[in-house]
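Here the complex is missing a single protein chain, while all its other protein chains stay put.
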Amino acid sequence: MNGALVTELYERIDTLPIIDIHTHVNGRSPAATNIGDILSYHYYTELANSAEFQDGGFPYNDPEALTRVILPKLALIRNTVQYDWLMTISREYLGIDPWEWQPENWRFIFDQSVEVMGRAEWPEELIAQSNITRVFLTNQYDDDLDGLDTALYTPCLRCEPFVTGMDTPSEREGLATFLGRAIRTPGDVVSAIDRTFQRFVAHGMGYAAISTPTNLATSEVAEETAQRLLTRLVEGAAWTPDERQAWAAWAMNRIADACRKYDRPFHLMVGVNREVYAQGVPSGRDLFDSVNSMRGYDHLFNAYADVRFPVAVLADTTGLELTAAAWIRHNVYPSGHWWYANHPTDIAREIRRRLDVVPGNKSIGYFSDAYYLDFILPKFRMYKFELAVVLAERMERSLVHPNMEPFSLDDALAMAEDLLIHNPTRILGL
Amino acid sequence: MNGALVTELYERIDTLPIIDIHTHVNGRSPAATNIGDILSYHYYTELANSAEFQDGGFPYNDPEALTRVILPKLALIRNTVQYDWLMTISREYLGIDPWEWQPENWRFIFDQSVEVMGRAEWPEELIAQSNITRVFLTNQYDDDLDGLDTALYTPCLRCEPFVTGMDTPSEREGLATFLGRAIRTPGDVVSAIDRTFQRFVAHGMGYAAISTPTNLATSEVAEETAQRLLTRLVEGAAWTPDERQAWAAWAMNRIADACRKYDRPFHLMVGVNREVYAQGVPSGRDLFDSVNSMRGYDHLFNAYADVRFPVAVLADTTGLELTAAAWIRHNVYPSGHWWYANHPTDIAREIRRRLDVVPGNKSIGYFSDAYYLDFILPKFRMYKFELAVVLAERMERSLVHPNMEPFSLDDALAMAEDLLIHNPTRILGL
Partner (left out) sequence: MNGALVTELYERIDTLPIIDIHTHVNGRSPAATNIGDILSYHYYTELANSAEFQDGGFPYNDPEALTRVILPKLALIRNTVQYDWLMTISREYLGIDPWEWQPENWRFIFDQSVEVMGRAEWPEELIAQSNITRVFLTNQYDDDLDGLDTALYTPCLRCEPFVTGMDTPSEREGLATFLGRAIRTPGDVVSAIDRTFQRFVAHGMGYAAISTPTNLATSEVAEETAQRLLTRLVEGAAWTPDERQAWAAWAMNRIADACRKYDRPFHLMVGVNREVYAQGVPSGRDLFDSVNSMRGYDHLFNAYADVRFPVAVLADTTGLELTAAAWIRHNVYPSGHWWYANHPTDIAREIRRRLDVVPGNKSIGYFSDAYYLDFILPKFRMYKFELAVVLAERMERSLVHPNMEPFSLDDALAMAEDLLIHNPTRILGL
């Protein structure tokens, strides 16, 4: 690694404003108000629980207690990138040095965090300090979007309730309440989707989004089939796995219909196994499956050739498959580095692959997936550093590579700007 | 990266003549005659189509128009290794500098390309300039091989018609025409295969080759089963997926029988999903599946212990599986880096694995898969550079590694020569 070149590249890339195309930030209380909020992020609770099992769970409702309980366990995860994110928050936002993170300092750390983060003006300061210019949110169909600061926030519709939640009675009742009538026909579902899109588009909708189960198979499914499935639910029957799959395929198509009608992208997050770790912390019970292919999306991508599909994958084993899909398919766009694949080794490999074979206008560099604004900066830094490493390597290779023209610092920065600014802006139609 | 060492290694490796063990070159019109031919290569049409959808397709039959249409889109793929290949062709063969590749220069580029490539002596010049000494072809069973320049070209039999094409009526009719009688019995198919091998062997046959669908399973299949399947086709019935699989397994064995009889290798290219991208350009509609194992080849490798199987894999997820197979199986030989796995990141990883655990006499370094001779040089350069990087790294590691003897420049070059010259020559019986 050429440290000087990486540093120069990183520092230049870091001057770019942050466009964060996928977060779980709450647009109305977007930042943590104390370090307990930060430590409640599942990355910390799950690593702490994994390092030293917390029987009975953590005291989520008491930020002080949570801080006190988590702090001694942090020594066990000091090696992790997630700990590095925390230290960046500590240094940059709280002015607390890493060496101060000792269990006996919990009160000092907590009080200091409240002093900084507890102020009403904190979110705005954080946004300015971190140069964040656009934050995409994750919204339920019935979220109240009125009054959302659309100068900064872009609502995105989470589609699980329509696709994988339909056979959960409470989800169906929620949809019925939203629609103002019981969900009895496929038409009712289409109406609910359409009403949702109308509302979201009126508030500057970013895209429709869904995280999909391992090996979901999309396909054409007749409306009669959908009706039959719905009738079974109304009659109180449970779906077989095949029926769940058929409904999901039908509903994916209906979301794609709406994306087409309202000219919005459909952002896929492919391949998660939900609720597989029984003793896990909240949001820390999901894993992925290395046996997972994008094959099942052929129908969706082909049938909706005019819909843009940014795609993030959870499994490292799907990395080249996504790259290949984006290489030839005009409507598939690699999007960021998601969750279990969101760490240096796998980020770096996928950056290299995408830079080498995917058209330069098609990759969306990164999103933070953050629950609070506070995490955006450290997570983007992790990505930007890997990007700087890969670009430095590319510059050095170009000097001796028999097939390459010189790849200059300016070329490298232009590439970074495409990944971080131009591509997300164009692909998502900002 | 030690740039000076990589350069020295690369330059020394680049003096080796090129033996290209798999191409789609047409032995009778082996080189492009203008830049339109070059740009019609699916790597350019598919990337251009992916970067900016070309509704209605490209004007393949009009090289000038194709050049005019593709050129503006090339700016979008300037980051790719495929673009680097093009620039190498441009610089080395056409004398056109990369900065001249502007849409408004299309006429100049086209005319210049005709001036160079349109000459009758161009193929010979290209071959001499690029130091190409052997080119394996991809031939249909009924290709006319008479007059083929076997001092340079080695015909190889493509076996899909016998294995995966049998239930396509036009393929069956073609075989019947070739055989001189309708295909009614397994014996007819065996006769067609045998007649084909006889013809090919008489023209210096390289090997039998096939690209196989994802998760093909080979097995022993009784002749009666094959007869029953064929009868169903003759009666106009369609095969179920299981029946297609059974036929493929039977036919793979029959190809292997012929390989044994005529002492020729059977080159497998494992794991492609054909025609999955509906809006794709010609030859740009296929993808691969990360869920793909070599498990299905156990029968073939075991039952034909005396047949050599060079194997290329399409999925990165099959890379170590191939390495492990070549590590213990005496008749499996890793062959090159194919298609979606044919880019620097995945090439480098597989080179490292193969050099570390596969016997040194078993790996075939590279093949170009080129459609015109013009692509052989840039593609081999891409490989040779990665090889130089890996060998340089090995030299540097050997200086400090507690388990390694010094690995000298001469050792490195000997290894490169094994991969690029000695192994393909011996394994393929040149």
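For reference, chains read A and B in written order, and residue numbers begin at 1 within each chain.
Throughout what follows, a contact is a pair of C-beta atoms (placed from the backbone, for glycine too) under 8 Å apart; a residue touches a chain by one contact, two chains touch by 3 or more.
The structure displayed is predicted, hence computed values, not measured ones.
Visitor: Just name the one of A:Ala51, A:Val114 or A:Leu430 that touches the chain not displayed here.
Guide: Checking each option in A:Ala51, A:Val114 or A:Leu430, the one touching the absent chain turns out to be A:Ala51.
Visitor: Which one touches the absent chain: B:Arg91, B:His203 or B:Arg352?
Guide: Final answer for the missing-chain contact: B:Arg352.
Visitor: Touching the left-out chain: which of B:Ala65, B:Ala324, B:Leu409 or B:Leu430?
Guide: Once the missing chain is taken into account, the touching residue is B:Ala324.
Visitor: With the missing chain put back, which residues of chain B would touch it? List them for me.
Guide: On the side of chain B, residues 291-295, 298, 301-302, 305, 315, 317-321, 323-331, 349, 352-353, 355-362, 393, 396-397, 399-405, 415 touch the unshown chain.
Visitor: Could you pull out which residues of chain A are in touch with the chain that's been left out?
Guide: Residues 1, 3, 6-7, 10, 14, 46-47, 49-53, 76-82, 84-85, 87-88, 98, 273, 276-280, 284-285, 287-291, 315-317, 340-341, 343-346, 378, 381-382, 384-385 of chain A touch the chain that is not shown.
The working rule: only the chains that are shown with their structure count from here on.
Visitor: How many angstrom between the C-alpha centroids of chain B and chain A?
Guide: 38
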